[in-house]
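All protein chains of the complex are present and in place, except for one that has been dropped.
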Amino acid sequence: MNKPETISQSTAPDEPKLQLPTIKTMAAQAEGGLQGAAAPSVPSVIRNFLQAKSSGRMADGAFATVMVVCGLSIFAIVLLIVFVLVSNSRLSIHAFGWKFFATQTWDPVSGDFGALPFIYGTVVSSLLAVLMAVPLALAVSIFLLDICPKFLRGPISFLTELLAAIPSVVYGLWGVFVLVPIIRDQVGPLLEKYLGWTGLFVEPNFGVGMFTASVILAIMIFPVISSISRDVMRAVPVNQREAVLALGATRWEMLRIGVLRNARMGIVGSVILGLGRALGETIAVTMVIGNHPGIVKNLFAPGYTLASVIANEFTEATGDLYLSALIEIGLALFLVTIVVNAIARLLVWAVVRGNPGSAH
Amino acid sequence: MSALPVRSRYVASFVTLRRSVTNNLVTGVAIVSTALVLVPLVAILGYLLYKGASSLNLAFFTHVPVPVGDPGGGMANAIVGSAAILGLASLLGIPLGIGAGVYLAEYARGTWMGAAVRFTADVLNGVPSIVMGLAAYSLIVAKQQHFSGLAGGVALAIMMVPTVARTTEEMLATVPNPIREAALGLGIPKWRTVLSVSLRTASPGIITGCMLAFARVAGETAPLLFTAFGNQFWSFDLNQPIAALPLQIYVYALSPYDEWHRLAWAGALVLIVMIMASVTLVRIFANRGALKGGH
Partner (left out) sequence: MGVDIRVENLNAWYGPVHTLHDVNLHIPANHATALIGPSGCGKSTFVRCLNRMHETNPAARAEGKVLMGELDIYKDATPVEIRRRVGMVFQRPNPFPTMSIYDNVASGLKLNGFRKKRVLDEVVERSLRQAALWDEVKDDLKKKSGASISGGQQQRLCIARALAVDPEVLLMDEPASALDPVSTAKIEDLIFKLKSQYTIVIVTHNMQQAARVAENTGFFLMGKLVEFAATTKIFTNPSDKRTEDYITGRFG
């Protein structure tokens, strides 16, 4: 213990049976600090250094505090959003109360505001979009999960995911210059001819309107539904599928009984997530829906949604009541999407968490 | 089968037939649907490439917008403005998100509080971007009485936080616990273990997650409408209205002028290429310097 550090040679244990590897002369020898494979003398440079080093308790505490603050900031963000939206829409909340969500007038000139047409537009366009996207998304999920040859699986799922990476404004641009003319000139007349009797597709059809918005939305929410429902289906344990196959089931029966039935809650969750996305989608819808408030059955007629009225009118809104009404619409949109997403997340978690270890 | 009476055998084969027809039908539907879905995708990308490439020229990258009627002009200011807003958003959102992810994975695993934060992050992820714009407007623009790039950056940063937090958490969860124990066992303090061992081991995944969050907000228009607001001229001041590529595309697309439509297409192509390029670049960069056999 009391040997000076420099005489390290003598501290190497000299038991005869200890076969140390033959050591080439190391640079270390000149230093005298460390010799070959023997343990260094005590106390060594290293031991001195480590013992002098603080235990880092303060740093640990500070770091942990910062991380906790970051984590809790997520609560803070949500609370802050609620707070500023409520406080900035106070004027409108006081002026109209609950009636705001039940009346149809939207008259900035006389300062009379009701959000019903926007709620109608949002709900109808989103539901239509979900109706169009869900069967396709599920079919694609099943295709990728079970039918698709391996070499195609990667590229196709990459392509469908690419759809999710295209910015909303680019969908809008494409919608305005490509989809609108197609719906006006090709799809519209067909729908009118065969489904006009329902009253849902009545000319005049300018191409912009509720139906076009729904189509764009359907394309946009497709990747969400597809990728999450695929995750959920994959989370079903393989033995469930094998059990069904072992009974002599065809592929479809295996999917229906072994996969879809087990994953149904999660699939519903993925659909609701898609719905949540559609409810809040703004720019692409604003560009093709026509932006005219009204509650009409005709899907060729222009419409308006909660999100698009904010996008379209906010910067031009004059008067505090007008602004406040628009912010109240934002608040409503926020609360609705929070609830919808919470439900969807719970459903997805129920499936994926319920089968731990089986995912992927 | 041979033991069955003739009638049963007939029924059995009929059922088998029906089952196999259903099976083939479903398979067919799935294949056709997939093809159907790929049509708009290819249509959008193809048309974008065609329109965008034919409208692009050097002036697009070097000039600011010109008044209606004048030929030429570009979106140089919007590209720079977007970069400034996104830089600010990343600077605010990524550290906060990574911190929240570290909290979830390293400090709150299995706790009630952690579950609540995780759930809130997931729900926040689904909040429409226009609402983030409204919040940033109410928080900053309404107080300052003028539009600003700062407000736009904050709106985008808020959108990045939950995505970054959740990917960071998921990536940290893939780091095996024995590796953490190895570091702790060497007398390395926890903060250092988290930074130099856990985060470093998970870094490729975390970087990818950050890039996805970046790509997601890079194309956002709605939160910038009444925060960054847009600007026809050069401006680098984040405390003033500033131009952004998606905003400029939006405005030009809805204008009645062909020349502006052309610029909108070019802008859309540039926007997508820039998003994809930044994602790819960072991935390559992150993979470089990796050790043999590491991951």
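Here the chain labels run A and B in written order, and each chain numbers its own residues starting at 1.
We take it that a contact is a pair of C-beta atoms (placed from the backbone, for glycine too) under 8 Å apart; a residue touches a chain by one contact, two chains touch by 3 or more.
In this text the structure is predicted, and so the values were computed from the model without any measurement.
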{"item": "Touch criterion as defined above, residue of B:Val29, B:Leu92 or B:Ala183 at the omitted chain", "value": "B:Ala183"}
{"item": "Chain not shown: contacting residue from A:Arg47, A:Arg90, A:Arg264 or A:Lys297", "value": "A:Arg47"}
{"item": "Selected residue (touches chain absent from view) among B:Ser20, B:Ser196 or B:Thr280", "value": "B:Ser196"}
{"item": "Chain not shown, touching residues in chain B", "value": "110, 176, 178-179, 181-189, 192-193, 196-197, 200-201, 203, 290-295"}
{"item": "Residues of chain A (touch criterion as defined above) contacting the omitted chain", "value": "1, 11, 13, 15, 18-21, 23, 26-28, 31, 33-40, 42, 44-47, 49-51, 53, 55-57"}
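The rule we apply is simple: only the chains that are shown with their structure count from here on.
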{"item": "Of chain A, residues touching chain B in the complex", "value": "50, 55-57, 59-60, 62-64, 66-75, 77-78, 80-81, 84-85, 87-88, 135-136, 139-140, 142-144, 147-148, 156, 159-160, 162-163, 165-174, 176-178, 219, 222, 250-253, 255, 273, 276-277, 279-283, 287, 307, 310-311, 314-315, 327, 330, 333-334, 337-338, 340-342, 344-345"}
{"item": "Interface residues, chain B side, partner chain A - complex", "value": "19-20, 22-23, 26-27, 29-34, 36-38, 40-41, 43-45, 47-48, 51, 95-100, 102-104, 106-108, 113-114, 116-117, 119-132, 134-135, 137-139, 142, 158, 161-162, 165, 187, 189-192, 194, 215-216, 218-222, 225-226, 229, 246, 249-250, 253-254, 261, 264-265, 268, 271-272, 275-276"}
